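What follows is a short report on a single structure.
For this view, one protein chain was removed and the others were kept in their places.
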Amino acid sequence: MDEQGVPRRIGVYVCHCGGNISDVVDVETVTDRAGADEDVVIARHLPFMCSDEGQTTIEKDIAELGLDRVVVAACTPSLHETTFRRTVSRAGLNAYLYQHANIREQVSWAHVHDHAAATEKAARVVQAAIAKAASLHELDMVRVAAVHRALVVGGGVAGLRAALDLARFGMEVVLVERSKVLGGHTLRLGRTYPTEEPGRALVERLAAAVRAEPLVDVRLSTEVTGVSGYVGDFQVTLHSVAPSGNGSAGSDEVEVGAIVLATGFRDYEPAAGEYGFGGPGVVTLAAFQERLYAEEPDGDLAAALGMQGPVRAVAFLHCVGSRQAEGIDGGDGELNTYCSRVCCTASVRAAAETRRRFPDVRVVDVFRDIRTYARDQEDAYRAAGQAGVLFVRLPNDERARVETAAAEDPYPLLVRARDSLTFGAELELPVDVVVLATGMEPGGADALVAATKAPTGADGFLLEVHPKLRPVESATPGILLAGTARGPMDITESTTSASAAAAKVATLLARDQVEMEPFVAKVDPSRCSGNGACVSACPYAGAIGLQELELEDGVVEQRAYVNPVACKGCGACVAVCPNGAIDVQGWEIPQYVAMVDAITADDATPVPVGAGTEAGSS
Amino acid sequence: MSERTAAGEIDTDVLVVGAGIAGLQAALDLADQGNRVLLVEREASIGGRMIALSKVFPTMDCSSCITTPKMSSAAHHELVTTFTYTDVGSVEPAGRGFEATIVRRPRYVDEEACIGCRLCEYACPVDVPHEFDGGLGARRAVYIPFGTAIPQKAVVDLPNCILCGKCEKACPTDAIDFLQEPETITVRARAVVLTTGYRPTPTGAKKEYGAGRISNVIGGLDMERLLSPNGPYGRVLRPSDGKVPENIAYVQCAGSRDETLGVPYCSRVCCMYAVKQAMLLSGSLPVADITIYYMDIRAFGKGYEEFFQTARSMGINFVKAKVARIHERPDGDLDLRVELEEDDGRVEDVTHDLVVLSVGLQPGDDVRRFAPVSTDAYGFVRSADPALDATATDVPGLFAAGTALAPKDIVDTVAEASAVAMRVAAYLRETATPAGELVGVAHG
Partner (left out) sequence: MAPPTRILVLASLLCAYPGIDATGQAHLDYPANTYVLPTPDPVMFPEWFYLYGYEHGIDGILIASCGTDSPYEGSYEQLAARINRVYAQMKERGLDIRRLKLTAICSVCTKAFVKEVGDLAKVVEELGPAADELARQPAVVGGEAS
């Protein structure tokens, strides 16, 4: 019945599934019992409901009998629920006025040996589906108007790639870069893996393509200072810190449908004294590479590094600021437990390059595990060995130590390390230069990250919705993650993740409206008391909140409201509402109550729906 | 939907070759942007390798639980047409796009009529080792590929069929059709994406490890099936005698970083799947000893190093060593000669009762057989611009993603699949004629 007590006009269709159901379940009994329900206008059983004949029968009945809801009892909904939603939709009924009953996987196949019990269960499962159908509401897809413009934050390789992809897709892009130039860290990379193209040339190639796109509005020396709104329509405040080619100092507001965070990483800065850092001859890999690749092949390494004495021996130390462990690594107390992914390949390449350019320089590479994982990187590792780089493997949980040598020693620095490759030999390696393969740290766009409410993980990098299958989406709809903002990656991986983030933007904004399934929470303001329990229970930022609502008598009170775009439909809010004022559409608690009543209904004396909860009433 | 323009002809926007996780994700993203996709798959079900995995690192999500929704979304998507059991004969540039010849192999089952009820399967008297379970379990000669297969349609394995006709009699919809012929279809597509995936390096590749003839030396993917709740035995047992293993060894880089096998590259996933399996095993076999013999543990992805350290703290034994050879003992146990690369570097002879070879990844298909792309020495598709545009090949309009390009894990594959969708969508727009339909292009 509907809310006014008028019977529904439900059609019920029981499928034989060619004997798969009907050999176990007495479909006639099930159909008869369904037909006896006051809300059911027609109940039929057919050999194959999914067949053309089955679907046509439903369409015809909707037209001729004026059905307002349809139940099909057949296989699992995962196989054919969509099929029948489309069927009723073709006949002009709202697709969500369809209810599926699973009497194959969960009845006839599960209870093969007890036909009577299977029939009884099937009948009750169908009754439950009828009860739910009777209380179904028409639903519409959640739609949000989409602004066809995207904001990309960060002008490194990831941001450039995302902006270029979106522009080529036909979308307006505002590309914001904090510094005065496009290119990010890549500008400083000498030669890049895997093509050996200089970093500057590579990023210039990309930046030139972006600049050639009229749809991209590049804002240099600009920061994002505020973000409000939701997917489809964000309002973003930009602040130019210095005059740039595209604008003057000051604030500006732009409206965008989605935001790509390509805010990059920071180089790990070793603490003073960490592996001798701060002392003469101890440099980071980034600094070393920049000088190494800038120097002419016949140049002088010492001069390139700006050092006084000769450079006769160089030691590379891996995992500086990465793979840190409690009780072993000191630092500032915050340990980077993660692997920075790119430093192994960068180190072995730089080590090999040093040997090739300066064959007289001895090179030793001290590592824990060599992680040259990507295509051709293993070749680079092998090439380093062939170029004469000496590899020293530290036992697990041990570290190298860098000491200043005694004044009379021929070399200024001494690296001590135990080498498991030579069976635990304690090595003393006199060198002139120590290169620290420092890792990546989260990029320092803290204020922006807070404004977008994009959460970060334990490692400080931006957190994806699902680390396996949704790596470029943040938990906030419309906020995407590109490049090293999400964690260490190399250039290829950064540009790939940027294109992936762009793909998600394109999907969201390709149409005039963002469309989503309607299975989200909905508040009945007439029952809401505004106590906010739902807001506390909700794990999703911006999905549910309280707002002032003017009631009929002019009184203004707090009432909960759901932002259907941010709601994931889990129902955490439903359970905590003391007034039953919230439900997840399509999965409403009163519908479950109706199903329980139908399942437990005594054939002789049906329990009236909505019976009280006095103890012992059943 | 991709349109059938005439008998044996289909017009579509994008042809995606291979319906593993890469193909599924690429197809879904392209379709969600409004493009028509024809997704073709060689096997009888979509889902690729991922659907056969137990759990995934580092989240330990049940693999089938996160793969089936993707499979189902693709199968039900209005703009995605899926053909399983279909081979690609050729892909040639033609006009403003490509012309491809695809061949739908006969299932000997009418897909329209089959309702997936398995009555044929129950009637069939022939047992065949099941490929899905690495040959450790059995299937019938007519069968639904596996429980979560999409489509849930039977297929007749004709070479193993004895033509007894029992399935025909059992089928309630008369779907069995031994007269089915291969169907050749010409596909016109504006762009093509190769997501042909990988196959594991063979466990029999190394003589030193028994050349595939020792039944208690299994591959990493076989262990995935043993660890799956719907695996061949429903629990972890060793194949030779069904004994519960108590002392399991993992041999890393068994088929990777090995020039003698022609696979000098790192396969990128084997360290992590071994660590994951070891953790799962220590959960399901709490008394078992698990040792991983390795060169380097390459736990480089997000959360992977932490995962590896957790495994160490759980008591899984990581030993830096090379396994020189494996011998089978009469009782099925295995003698391993292990050359330590730590401590004093001694050579040890140790005994384990089950050995898992952490096999690597090789290209899933020889794409040059049908597509005009260049590949590297190992058969992986070459990127035209690896740093900035990894999914583009040297043929405009022809793209690749996932392990067709190089070994990679699921998360990197998924990102690359979305990336290729973006690149293809932009390509489609850029190459559309003014009169042509601008599919998926934003307004304003």
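Just so it is clear, A and B label the chains in written order, and each chain counts residues from 1 on its own.
Throughout what follows, a residue touches a chain if its C-beta (ideal position, glycine included) is under 8 Å from a C-beta of that chain, and two chains touch if they have at least 3 such contacts.
What you see is a predicted model; the values in this text were computed from it and never measured.
Chemist: Taking the full complex into account, find the residue in A:A209, A:M307, A:L421 or A:A537 that is in contact with the omitted chain.
Modeler: A:A537
Chemist: Of B:S2, B:Q33 or B:S64, which one is in contact with the hidden chain?
Modeler: Of the candidates B:S2, B:Q33 or B:S64, B:S64 is in touch with the missing chain.
Chemist: I'm checking contacts with the chain that's been left out. Which of A:E120, A:D165 or A:E493 qualifies?
Modeler: A:E120
Chemist: Of A:L139, A:M307, A:A387 or A:V593, which residue touches the hidden chain?
Modeler: A:V593
Chemist: For chain A, which residues touch the unseen chain?
Modeler: Where chain A meets the chain not shown: residues 76-78, 102, 104-107, 109-114, 117-118, 120-121, 124-125, 128, 466, 475, 519, 537, 539-540, 568-572, 574-578, 580, 584, 587, 589, 592-593, 595-597, 599-600, 602, 607, 610-618.
Chemist: At which residues does chain B meet the chain that is not included here?
Modeler: 60-62, 64-65, 68-69, 118, 147-148, 228-230, 234
The rule is simple: only the chains that are shown with their structure count from here on.
Chemist: So what's the Cα centroid distance for chain A and chain B, whole Å?
Modeler: The mean C-alpha positions of chain A and chain B differ by 23 Å.
Chemist: Can you list the chain A residues touching chain B in their complex?
Modeler: My answer: residues 17-20, 48, 50, 75, 78-79, 82, 148-149, 157, 161, 165, 168-172, 192-195, 197, 202, 205-206, 322-323, 325, 337-339, 341, 344, 369-379, 382, 393, 395-396, 420-424, 457, 459, 461, 466-472, 486-488, 491-493, 495-500, 502-504, 506-507, 509-512.
Chemist: What does chain B use to touch chain A in their complex?
Modeler: Going by the criterion above, the answer is residues 25, 29, 32-34, 56, 58-59, 61, 66, 70, 72, 76, 115-117, 119, 152, 172-173, 257, 264-266, 268, 296-306, 309, 312, 318, 320, 341-345, 376, 380, 386-391, 405-407, 410-412, 414-423, 425-426, 429-430, 438, 440-444.
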